[in-house]
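The complex appears here without one of its protein chains, the remainder shown in place.
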Amino acid sequence: MGAIVESLHVDFALARRNFDVELSFGLDHGLMAIAGPSGSGKTTLLRTIAGLERPMRGRIGFRDESWFDSERRIDLPPEKRRVGMVFQDFALFPHLSVRDNVAFGGTDRADEMLERMRLRDLQHERPVSLSGGERQRVALARALATNPLVLLLDEPMASLDPALRNEVRAELRDLLGEVAIPTLLVTHDFEDAAALAETIAVMADGKLLQVGTPSELVAAPRDGFVASLTGANVIKGRARAAGDGLSRVDLDGGHTVYSTDAAEGEVDVVVYPWDVAVSLELTQGSTLNHITAPIDSSVVFGNRTRVRLGPVVAELTSASSERLGLEKGMTAIASFKATATRLIPR
Amino acid sequence: MRWFQLLLIIACAVVVAFLLLPLVALFLRVSPGDLIAALGSGVALDALIVTLKTSAIAHLLILGFGTPAAYLLATKRWRGHSATVALIELPLVLPPVVAGIALLSVFGRLGLLGETMDVLGISISFTQAAVVLAVVFVASPFFVRQAIVAFEGVDTGLLEAARTLRASPWRVFSRVALPLAARGLATGSALAFVRGLGEFGATIIFAGSFRGVTQTLPLAIYGELDQDFEAAIAISVLLVLISAALLTAIRWVPSWNPFTLTSR
Partner (left out) sequence: MTKLAVLVAMLAVTGGCGRDGAEAGSRPLTVFAASSLTEVFPELEPRARYQFAGSDDLALQLREGAGADVLAAASLNYSAELHDEGVVGQPVVFATNRLVLAVPEDNPGGIRSVDDLSAPDVRLVIGAEGVPVGDYTRQVLDNLDATAVLESVVSEEEDVKAIVSKIALGEADAGFVYTTDVRSAEEDILSIELPAEAQPTVEYTIAVVSESERKTEAQDFIDLVLSDEGVEALEAAGFGTP
């Protein structure tokens, strides 16, 4: 095929309790996020690349450096692989100062990293007196100070105070933007992945399901799983052709919707919350699909509100929600276009 | 549940009283003046020197071999792992006298290695080397056991992080595992040292008792008991004080709790 060998190439199979982690991909440059539910094998993937886990077979390496090759019996220990890793809980050495932590792998680039990550004023502090965001920066500086070929981040947002997430995430995004080496990041939160990375690979049960940009994944999810991971409504139903180029889908639970996708038989119906409008009265408009149901829940986050009625979740501005006086128990109408109704065969 | 709390307090008070009373009685038996005088006596001083010398050497051996052994047992697993640990803990449950006999069976003139040692011109019986061996045998499990727990208590995530930071196995041990396990190691070390100080049964069987050579503090107490009771008490008090001081000194070693980033 004449394919260029990507800088980081990963191809292995490793047995886990319920499934095998089996994947093959490459990363040339930039940042790729691996998104998937807990237990899908994401952390195992990173640990295997770092050399902390040994696969049954496969090849892992960077350009012409071979870190693991089952056929050639190569298995370099972590200390011999030029991999920088940021652990989920940061794993900072509690008995060492920030400076000694960053300089642990070597003192050459320590000062530079302290400067880059704005840690110079904190360099004599111990990890215990740092905030979550500061610890993250120390972990990052420490990993980068060893001049690795690849940077791995395991759930970088997981051990942070939820209240500060947005702030830290923005900061992290900027910092990662300056990193020149290929970076792999795993997370269970699609929103984090979409915010931080240009490319996202969806992972479940040890396998990669789909790789693409965030908008590609949201717009064209390969299956219901990917769709639900990216935050879409996924409703089961049975489809059949209905004339006018439309399909009619009878949803489990009783409602009927139409879609511009062609499909027959059992399908996942995918509708994005922000494509769903909510009203109190049925009006004549361009939307074909209406679901009338009592409101089950209404959740506010910031200036947006997610309202669940019947099988569908709608996302609207909080202002609109208040204007309509939407409350739990009220009957309302969710409307969305047939063109916004995707069908994915099951 | 007030009665339950009361029960707990009573039980605790009983334990403390039972352990404290003999010690207090010991101190009350002799006046500080007699104490100092008796300590200055030849027997006490000779015994102190013998004890300090043999205990120091024994302790270096225990730490030198015990620390890496404990690290291996704490960080790796293999087929005979639990058997190895059980073996190391064996001297803990062995009556010291039996330990002495066991040592004789190996290093004694007629023991397993006796002939070999004879040929090499090495003779251990009745020497300070024998005292050192006896102390190492009975005291090392106290250290190794505690050391294993201390190393196991170090967050493996930290050890792994060190490896990804290019640290060789030696560096992972010396710069991460060792400092973080320090408190546990110090505790084990103090326990082993104090146990070694008080070693009697194995020593008297294996090394004999001779003033200035093999007569350690406990052996001196035994020897002086029937001749100079005051001196025996004085030496006993000395042993108690040394032991207490060591056990208190542990608190100065920083302890790193794996669940927080703080040191207690």
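We call the chains A and B, going by the order they appear; numbering starts again at 1 in every chain.
Here is the rule we go by: contacts are C-beta pairs under 8 Å (C-beta built on N, C-alpha and C of every residue); 3 or more make two chains touch, one makes a residue touch a chain.
All figures in this text were calculated on a predicted structure; none of them were measured in a lab.
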Quiz prompt | Chains in view touching the one left out | solution = B
Exercise. Using the definition of touch stated at the top, determine which of B:125, B:140, B:216 or B:255 touches the missing chain.
Key: B:125
Practice problem: Identify the residue among B:72, B:101 or B:149 that touches the chain left out of the display. | Solution: B:101
Self-check item: Which of B:153, B:179 or B:208 contacts the chain that the document leaves out
Solution: B:208
Self-check item: Footprint left on chain B by the chain that the document does not show
Solution: 97, 101, 104-105, 108-110, 125-126, 204, 207-211, 213-215, 222-223, 225-227, 229
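What we mean here is this: only the chains that are shown with their structure count from here on.
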Quiz item: Rounded to the nearest whole Å, what is the centre-to-centre distance of chain A and chain B, using the mean of the C-alpha atoms as each centre?
Solution: 54
Quiz prompt | In the complex with chain A, residue positions of chain B that touch it | solution = 155, 157-158, 160-169, 175-176, 179-180, 254, 256, 260-263
Quiz prompt | Complex contact set, residues of chain A against chain B | solution = 50-52, 77-79, 81, 83-85, 87, 89, 91-95, 104-106, 126-128, 142-143, 146
